[in-house]
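After the structure tokens below, expect a handful of questions from me.
Removed from the display is one protein chain of the complex; every other protein chain stays in position.
Chains: A and B, in written order; residue numbering restarts at 1 for each.
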Amino acid sequence: MNPEENLAKLGLALPAPGKPVAAYVPTVRTGSLVYVAGQLPFVEGKLPKTGRLGENVSIEEGQMFARQCVLNGLAVLKAEIGDLRKVKRVVRVGAFVACADTFADQPKVANGGSELLQQVFGEKGRHARAAVGTNALPLGAPVEIEFLFEVE
Amino acid sequence: MNPEENLAKLGLALPAPGKPVAAYVPTVRTGSLVYVAGQLPFVEGKLPKTGRLGENVSIEEGQMFARQCVLNGLAVLKAEIGDLRKVKRVVRVGAFVACADTFADQPKVANGGSELLQQVFGEKGRHARAAVGTNALPLGAPVEIEFLFEVE
Partner (left out) sequence: MNPEENLAKLGLALPAPGKPVAAYVPTVRTGSLVYVAGQLPFVEGKLPKTGRLGENVSIEEGQMFARQCVLNGLAVLKAEIGDLRKVKRVVRVGAFVACADTFADQPKVANGGSELLQQVFGEKGRHARAAVGTNALPLGAPVEIEFLFEVE
């Protein structure tokens, strides 16, 4: 099972690992756990769109942005551990969805990322998750996702 | 000290373990830690009420929903570890309270869950906590709570 080959089968590739937008680091390892900082859906250093679900961002777009957060998270994870085959388990995903006060489909949006993790890692990709709404995210991003991985 | 007996003394019982509302799993164990996914206050598969604190949901109702999130979290935890007596410590609780912009009593709402954890687990139930507001939660739920347990 090779996660990067699974990505390739989906027509996807890891981006270059992004740099934090502020005074922190993208990953911290402690024991067998790697914490990945909250990822925004940057594509080549830019947010494709700003805004909120239930307003100017559709659920389909939100799912696409959640996928991009996952790709960006895997890119910095790989920079930390060298090879995604060392992932033993995706442990936890924290998904924040910028949305209108009446928006209730945060799980559908977060699924864009969760389903990709399962496509890439198989059973090891099945994770606990907290998906919540928020009124505003950094730089106007519609989605932010943080990750916790167990690694070899 | 038997947590389920403590629940019974309170007139409470564990519900059937719920299923995630999306593409994730209710619990992940890594080493001695069990991460429990964000729980909504489902009762027999339905949200008793939707809405926000400071609007159509009272603090007392919010506390009741926080208790229900705890019951639902303990149900999936038991499904993972087999017996709640294996809990060594409730480590962390993350409580999200859907609320009006001017609502400031998130701690009171979250206490509904925190106090139940201490009634059920005694000293082992004393946990670190982050309680915050949010403008919107999945399916219009007023409260969502995630958990981290240390287990045998």
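Note that in this section a residue touches a chain if its C-beta (ideal position, glycine included) is under 8 Å from a C-beta of that chain, and two chains touch if they have at least 3 such contacts.
Here the structure is a predicted model, which means the values were calculated and not measured.
Contact with the chain not shown here comes from a single listed residue; of A:65, A:96 or A:121, that residue is A:96.
The omitted chain makes contact with chain B at the following residues, 31-33, 89-93, 99-108, 110-111, 114-115, 118, 126-135, 148, 150. Mapped onto chain A, contacts with the missing chain fall at residues 20-28, 30-31, 35-38, 50, 52, 94, 96, 98, 134-140, 144, 146.
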